[in-house]
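Provided herewith is a single structure, encoded as structure tokens, for subsequent inquiry.
In this view, the complex is presented without one of its protein chains, the others remaining in place.
Every chain is named by a letter (A and B) in the order it is written, and numbering of its residues begins at 1.
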Amino acid sequence: MVVNTSVTEGIPYEASLTAFARQSALEAGRLLRRWRRDPIVAVQALLFPTFLLVIYKLLIGKAVLAVTGSDSLYGLVPMCAVVGAIFGTLGAGLALPAERESGLLTRLWVLPIHRASALTGRLLAEAIRTAASAVVLTAFGVALGLRFAGGWTAAVMFVLVPVMISVGVATAVIAIAVRADGRAMVTWLGAGCVVLLFFNTGVAPVALFPSWLQEAVRLQPMSPTIEAMRGLAEGGPLLWPLLQAGVWAVGLVAVFAPTAVRGYRAAAEAGCR
Amino acid sequence: MSALAALTLRTLSGTLRDADLLFAVLAPVGCFLGFTLALGNLIHTGQMTYPQYVLPVVIVQAMLFGAMTTADRAARDRLSGFGVRLATLPIPAVVPLAARMLYCLIRAVIALVAGTAVASMFGFRMAGGMGYAVLFVVIVLAFAIAVCLGADALGSRVGSVESSSQLLLLPQLVLVLLSTGMAPAESFPAWLGPFVRYQPVSQVTETLRGLASGHVSGAGLAVTVAWCIALMALFGGLALGMQRRTRWS
Partner (left out) sequence: MPDTAIECRDLAKSFGRSCPALPALQGVSFTVARASVCALLGHNGAGKTTTINILSTLVRPTAGSARVAGFDVERQSAEVRASIGVTGQSAALDEFLTGRENLTLFGQLRGLRHRSARRRADELIGRFDMGHAADRRVSTYSGGMRRRIDIAVALVVPPRVLFLDEPTTGLDPRSRRDVWDLVSALRDQNVTVLLTTQYLEEADVLSDSIIVLDSGRVVASGTADDLKRRVGVSYCQVTPADPIDLAEIATALADFAGCGTDCGALIDQQAGAVSVPAPDGIVTFGEVFRRLDGLGIELADISLRKPSLDEAFLDLTSPAVTV
């Protein structure tokens, strides 16, 4: 079996920025293609939030209209977009331990590419997936009656806002998923996020929560994103929630990025014998 | 008989590793708190307090969660090397299934206790007396076994471990949230009324709520019991059939 080894000899190591961007794009492409075929990610990132949207609208639509006077969709569509972002990331995070065990991370680590491109590529893929599922959800929302007070520009910003929080959450999930006990930890994190699913301002107005809970509901990472999106659609306070959401995103990245980088490297180096 | 005990113990110790029993406690507690605190002031349930109203559906939800993990376990037992070896042993095909169901029962009891405990902290009471309380428990456990059998049949059939529980997530969402267990039928849009009123989860939660409060309609009770028996028979047959099929088909 003769393998042609004379052609394409000596591809040099490229240290340029374009190479870095290209390699990040390749990793992002690989992950997006993989997620399209992975049933867990499809369910959690797309089907689950869509179902949730429709079901919640049926369950509390009338009640919210009666209490607040406005359509529940303005809270539910943002909430489901954020749910899709977070749970999609969790689903993708579950795949990391498998990649670690099979040695795929190691193999990618040993290529002549920028080592940071593995992580930037992953975050890029997360952002794209979040935006895509947000678009789908918004389309559903519009079909159900959602309208944008700010027109097309507001709609475009609407689908981009959840990307912020998703990058922050993705960094945290990567940091956790690359650990040796990654699969279990991600499952626990998922359970924790289910709690967030109930206690946010998208599902019910803050005032209806017991008073001792209201501050927590207002401040948890999902709520400012939801409020910012609500502001874009309905027309309401926008800057303050957007700022809060930004702080959460930046904070998560700042806290978890070092661990994520270190952990990814350790996972690629496959620990010790 | 000892094979049954051994297999049940093995299932138990396996789940200790992935904290399934801990989830069995946390899921109903979490759901109850979530529903009560977030939706309690939003949904109007007339005379009854929301905790009293919503507990039955939380219990039913916990049973469905248990069914999801059963599907996973059944898939793993079938696909893994252990499952293949089990098939070569001289034990009747029903024994591994019975072991999983026994575990399911244990889990169901734990979830029931946890859910009722947290609800009673918010004012839930079994006002119907001893007889009704016993009937309450029996129906819950019968329902649990029925859905676990169905999940087991599904898990034994589907290809990979991951997809089995995912498939069950969405129908569960629909059945639980769009039922009178969450809110009275009037809170839903009118066109949804018939579905909400007559779907099995609604039937079961209505009966359970009646048993808990002491006023239960005979017809409702009969329908619920009929559902449980029918599902147990149907899914039991399917699950057993799955066990007997050769692995390589």
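Simple rule for what comes next: contacts are C-beta pairs under 8 Å (C-beta built on N, C-alpha and C of every residue); 3 or more make two chains touch, one makes a residue touch a chain.
None of the values given here were measured: they were computed from a predicted structure.
K.L.:
Missing chain touches which shown chains?
P.N.:
A
K.L.:
Taking the entire complex into account, which one of A:V110, A:A207 or A:A254 touches the absent chain?
P.N.:
A:V110
K.L.:
When the complex is taken as a whole, what residues of subunit A touch the one chain not shown?
P.N.:
Touching the chain left out of view, subunit A contributes residues 1-9, 11-15, 19, 23, 26, 30, 33-34, 37-38, 98-99, 102-104, 106-113, 268-273.
Convention: only the chains that are shown with their structure count from here on.
K.L.:
From the C-alpha centre of subunit A to that of subunit B, how far is it in Å?
P.N.:
The computed centroid separation for subunit A versus subunit B comes out at 31 Å.
K.L.:
Over in the complex, which subunit A residues touch subunit B? Could you list them?
P.N.:
39-40, 43-44, 47-48, 51-52, 55-56, 58-64, 67, 184, 187, 191, 194-195, 197-199, 203-204, 208-210, 213
K.L.:
Which of the residues in subunit B end up touching subunit A in this complex?
P.N.:
18-19, 23, 26, 30, 33-35, 37-39, 41-44, 162-163, 166, 169-170, 173-174, 177-178, 182-183, 187-189, 192
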